[in-house]
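Only a single protein chain was left out; the remaining protein chains are all shown in position.
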Amino acid sequence: MWGLNLQFGVGGVANLAYVVVVAAGAYTYAVLTLGPPAASGGFQHYVLGLRLPFPVALASAGLAGGVTGVLIGVTGLKRLRQDYQAMVMLVVSLMAGTVVAADTGLFNGNAGLSLIPNPISGVSGMTSGWPYVGIVAACCLIGFVVLRRFTTGPMGRALRAVRDDETAAAAIGKDVVRLRLVVQAAGGVFAGLSGALLVAFIGGWSPAAWAPVETLALLTAVIVGGMGSDAGATVGTLVVTVLLLQGVQFLPEIRSHPGLKEALGWMTLGAVTIAFIWVRPQGIVPERRPRHGREAPPTHVGRIEPLPPPASRPGAGGEAILEVERLVRRFGGVAAVDGASFTVRRGSITGLIGPNGAGKSTALSVISGFLEPGGGAVRFDGADVTGRPAHELARRGLVRTFQLAREFRGLTTLENLLVAAPGQRGEGAPGVLAGRRYWGGQERELVARARGLLAMFGMADREDEPARNLSGGQKRALEVMRALMTRPRLLLLDEPMAGLSPRLAERLEEVLLQLQRQGLSVLLVEHELDVVDRLCEQVVVMAQGRVISTGRMAELRTRREVQDAYVLG
Amino acid sequence: MPTSSAEAAAPALRVRGLRAGYGDAPVVSGVDLDLACGQVAAVVGPNGAGKSTLVKALLGIVGFVEGEVVIDGRVTTGMPLERLARLGVGYVPQVEDVFESLRVRENLDMGGYLLPRRERARRVERVLETFPALRPRLDRYVETLSGGERKMTALARVLMLEPRLLLLDEPTASLSLSVSRVVLDQVRRLADLGKAVLLVEQRAAAALAVADWAYVMVRGGIAMSAPARRVLDDPAMREVFLGARASAGG
Partner (left out) sequence: MHLLVDAVGFGIAAGAVIAIGAVGFSLQFGMSNVLNITYGALMTLAAYLGLFLLGRGLSAWAAMPLCAALVGLASVGFRRLVVAPLRRRGTGALGMVIVTVSAGIIVEYAIVAVAGTAAQSYGRQSGATLHLLGMTLTAGQVAIILIAAGLMLGLHLLLTRTTLGRAMRATAANPTLARSCGIATERVGDAAWLLSGGLCGAAGVALALTTVSFDFTLGSVFLIPMIAAAVLGGIGQPYGAMLGALVVGIASEVAGALWDPAYKDVVAFLILIVMLLVRPRGLFGAAWSARRLLA
């Protein structure tokens, strides 16, 4: 159950094939613990039959679940629409049922497997199931602790960021593909384990036990409880299993309609799901936002935190931090960027201006790795980075912002900043397993840095606000702050002033100038030309995909070709 | 836009105190417009001034619209889009201005959706007189056409209902200079046939050349409202587009 919450709520991948993963775990456990088919009297046929001890079989089941989860998740890598993915998942689960039911050699077909041992069944004198319940409870407890570490730490934060906006997550250097597979694998492991525990408890398993309705039951539990909230998943499970599925058992049995009770149970389940999506889509226990203690006061209030030491290799690149050479990008037959060449000097703020449709934003997207170039080259800090993926460029220190703010809606303002910090200890496997002890110190530093930034933009009081509640201007400011949290060496800003209040805009100008003095390089796309005038020594003018002029803003204003580009279009 | 010929007739479009935008922030505010039949009013201004939002606000397809929009003497604020077509309002969006997966003929047919079938066939012939280049393309799917042909299809489609008021959102965007000249000449001719045209354009000089009146939009408001010719020759125009010190050197 928690496994599904992880995949669905946190990962944003509706895994309607969840039951398939549970089944994978169950079957793995079954065929590993059962004796060879011949030994069990030959009445059921299946592969393997290794009679492995319980812990090994359990671990294998978890592994099988993880692998299945990843395999199913591969379809998600094509970045299909979410509902489309959900449909595929549904088909996968229908399909798996059909195959297993039809193939008698693999898992004994439609009849299913039975007489599956559990760890206490061999112990003499233990006839009741209670000791096993104890084992299951212990496993669940361990699982819950691991899950909490997974979802509440920096790892969970990064995953929720990917769920909210993949593009923006790539822009701050998160490897989206890897993170999504991690979610699938982790959710799969949980599902596989739960399948193994379940099958050991009932002692048998057949395709009928995992019809798609079972997945709906799990999904309902997550939706009723609240997506992305562990406590919610627990509440939801209780509500769904106790109230709905067990509740119908107390209805009087009507002899003429033997299946009526179950049917009513499933119908109620469907109705409850629809009702919750209709009335309370956030569930009973909405996703909770971790609050950060007061122990980390903002650092460097009112002045800019120092940037990392200039990390560029000595001798590399020389004067220019960014060189763009004859860059081309076509959409259909139209060349949006048509052979543009320009450079950004190390430590400068360079402006990039031009009328609508000149190709400025497209150029920015190609340089930052969000669009494949159709030709030309991009050199960053002396290294050829043409066509490298966005998250890799971000890690190298080339970070962009977006014209329309792309905040991580479900994260708080503070979390939006924290998630952007590079090299977080809590985002790796040791961080997840060891918990706060391992990454707490680093986290405190990051909180302090983030609070420093927030204070600078006068947003300190909004740190626990979900980012979706910020005003348009604050979202834009957040976008820039988030980019700064990555400690970039070259910042590509796409119209950062648009939508900012005059006060925030003024603040941003000051911040950019201060950062420049500390060695930050900036490429600024902006249509408020007065701003460009104040900030940039050098300005590049683009029109119809090409660079038509370069110079200081004051000179450019007097040039005929620039005036024509603007007024004639 | 008071001119002697138009004073008698009711203005095709009258806008007072328009305020509109998305979410809670207005993109345009305090906009007043007047437009009479037989005239082209150009709305020009730099990137992000709110020109497209203005057109969408007139049609009620933005987040919120406040103020008064009067078309042919009728208040249309809050009226559903499909009813505006019956009032004789034709709209050509900047992008997604045609039904991509339909043939040219079918696009025109949908433009005349509100007409009886036989009348539609007659109108197709009439708009083809205006856009003869489309005749050999009638059975092609629009997605196979060139940019200029697409825009002509879009214009021909709105003409099917013989609208009295045309709202054109940057019809020359993404067209080459020569093709956009052809399109703008058509726009002028339509006005000469008695239609009122609100022409939103990024290419200010070209648009002003065919317009009677000019509204210069800056930061969501009307910064200048004057006869098109005067605005075209005004050095202040360059200031609006390029900032404070443009006129000094230019």
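What to note about this one:
When the chains are written out, they are named A and B in that same order, and each has its own residue count from 1.
The rule we apply is simple: contacts are C-beta pairs under 8 Å (C-beta built on N, C-alpha and C of every residue); 3 or more make two chains touch, one makes a residue touch a chain.
Computed from a prediction, not measured in an experiment: that's the story for all the values here.
Of B:Val70, B:Leu102 or B:Val179, it is B:Leu102 that touches the chain left out of the display. Shown as candidates are B:Val43, B:Ala57, B:Val127 or B:Leu161; the residue that touches the absent chain is B:Leu161.
Here the missing chain is touched by one residue of A:Cys139, A:Val177, A:Val239 or A:Leu264, and it is A:Leu264.
Within the entire complex, the positions of chain A that touch the omitted partner chain are 14, 16, 74-75, 78-84, 86-88, 90-92, 94-95, 98-99, 102-103, 166, 211-213, 216, 219-220, 223, 257-260, 262-264, 266-267, 269-271, 273-274, 277-278, 281. For chain B, the residues touching the chain absent from view are 59, 61, 80-86, 90-91, 93, 96-102, 106, 109-111, 113-114, 117, 141, 143, 157, 161.
Please note the rule applied: only the chains that are shown with their structure count from here on.
Separating the centre of chain A from that of chain B, both taken as means of CA atoms, is a distance of 42 Å. Across the complex, chain A is touched by residues 23-25, 46-48, 147, 172-174, 201-206, 237-238, 241-246, 248-250 of chain B.
Residues 334, 355-357, 471-472, 495, 498-499, 527, 529-530, 533, 554, 557-558, 560, 562-563, 566-569 of chain A are the ones that touch chain B when the two sit in their complex.
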